[in-house]
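Note that one protein chain of the assembly has been removed; the remaining protein chains are unaltered in position.
Entry: chain A
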Amino acid sequence: MSSTVAGLLQVGLLIAALAVVYRPFGDYMARVYTSTKHLGVERAVYKVARVDPGSEQRWGTYALGVLGFSFVGVALLYVLQRVQSVLPWDFGRGNVPPGMAFNTAVSFVTNTNWQSYVPETVMGHTVQMVGLTVQNFVSAAVGMAVAVALVRGFLRHRTDRLGNFWVDLTRGVVRILLPVAFAFAILLVATGVVMSLKSGVDVDGQTVATAPVASQEAIKELGTNGGGVLNANSAHPFENPNAWSNLIEIFLILVIPVSLTRTFGTMVGERKQGYVLLGVMGALWSAMLAVIWAAEAHGLRALEGKELRFGVPGSALFANSTTGTSTGAVNSMHDSFTGLGGGGALLNMLFGEMTPGGVGTGLYSILVMAVIAMFLAGLMVGRTPEYLGKKLGRREVTAAAVSILAMPTVLLIGAGVAALLPSTADALNNPGEHGLSEILYAYASASNNNGSAFAGITVTSDWFQASLGVCMALGRFVPIIAVLALAGSLAAQRKVPVTAGTLPTTGPLFATLLAGAIVLVAALTFVPALALGPIAEALL
């Protein structure tokens, strides 16, 4: 069987697996966020933490909850790394230096999981489990909570209440992420993923580092986090030993972002509203897969930075899925991709992470883009736009625009300044236009909370640690605040009845508008920068 046919069958199996769980899992998640009952363990959490699960919050309080929770998350993770030498299982790796600890703390709390450190020599097992694994769970649950709050904004009318952040957060962890991650962590061990508390294992006379990988691996993919337990991430045979584990990991990356479109359709009471979003996500994901796969298959050095067991198809499928979601785990080194293949991975991020996007973040990002698309359509026909029975007035469109523009703003300022700094030349691993691509990729990854890298670039200087940390924080929290403000203003409205003048948002016209808006916004913003990097590489 040719590699291409085998690869297509592999894609087919992945899609079939996603299709099987789509309805039950999507509906299950809808029940999680709409149920009025609390589980015993959840009541215990609320009791110990002294929060009232019965009180609903205004959008501002909900946002302060997200910000407060993330702030203490950064603080705790920073402290844990800074005192690592007194914690068990540190293997003499010592305290993590301040700049690196700050960058890593922001990185994991913002669901970016950008890594400026080499895990095998820097991070001990305690920080990996008690610090990093925890943020793998809760940062993903925060993303889902914000998405659900936005959906409630569309659903509710004439109220200033969006739900309770602590309840949404806890339920996301307890009812969705924890059981699925546990089951898949065990399954991953069965395929050969390592779960060891030792520091390393002897292989033919040399030591290769080990870690408690499986528990973090499962949530790393499921929560679209992506931070490798080991340096080579999902290219490491201890994290991803064979084609089975590879397919399972890609499935985990996609399962929540894809199924959340069903959750959305179920919650708003019209399933087609979810299917149309899934259709747009799927179309762009498929198109980008074709680009990356074809480009890599024709690479001059196709196997550089790739593992033989995955080959080009398994590497392209993983790369497209990890950058189309905000995961950032890698099973091949994107820095060694062709100009077009690496550029495709970069473009996936520049779409704003919504094909299908991160856990929760993908859904709220594409809903914000739907608001923009309807606004553009409204301009064309000279009519106040509506979406899901809500008018999109000045407040709503402003909030959506702020949410969309935050990422390009911090990305282009960060990358622009970095390109001007004389010290940056020494940080690059490749000369010429690919060097610029390394800078662009780094800031795109940080600002979109992706976390993958053109990893040749050395990002341990104070400038990179600080600026990428700031990009990650602004790229995460500015859109979240804007999205919650949008949700608040939508919830306050009354429902507008559907009339003959309402543009239906379940058909191909809307799908085309939405896909067009995603591509156009990215193209208008980034073509000049892309022309100097990946486009130049691909054409030269």
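Some notes on this structure:
By our rule, a contact is a pair of C-beta atoms (placed from the backbone, for glycine too) under 8 Å apart; a residue touches a chain by one contact, two chains touch by 3 or more; residues count from 1.
In this text, contacts and distances are computed from a predicted model.
Here one chain is missing from view; checked against "Cytochrome c oxidase subunit 4", "GntR family transcriptional regulator", "Potassium-transporting ATPase KdpC subunit" or "Acyl-CoA dehydrogenase", UniProt names that protein "Potassium-transporting ATPase KdpC subunit".
The residue touching the chain not shown here, chosen from A:Met129, A:Ala287, A:Leu376 or A:Val478, is A:Met129. Considering A:Gln84, A:Thr170 or A:Thr505, the position touching the chain not shown turns out to be A:Thr170 (whole complex). The omitted chain makes contact with just one of the residues A:Thr34, A:Asn95, A:Thr159 or A:Asn231: A:Asn231. When the omitted chain is restored, the residue from A:Met100, A:Leu303, A:Leu405 or A:Leu421 that touches it is A:Leu303. Where chain A meets the chain that is not shown, the touching residues are 1, 3, 5-6, 9-10, 13, 41, 44-45, 48-51, 61, 64-65, 67-73, 76, 118-121, 129-131, 133-134, 136-138, 166, 169-170, 173-174, 178, 181-182, 185-186, 189-210, 212, 214-216, 218-219, 230-232, 235-238, 241-244, 246-247, 299-311, 313-315, 330-333, 335-339, 342, 429-432, 434, 437, 454-456, 537, 540.
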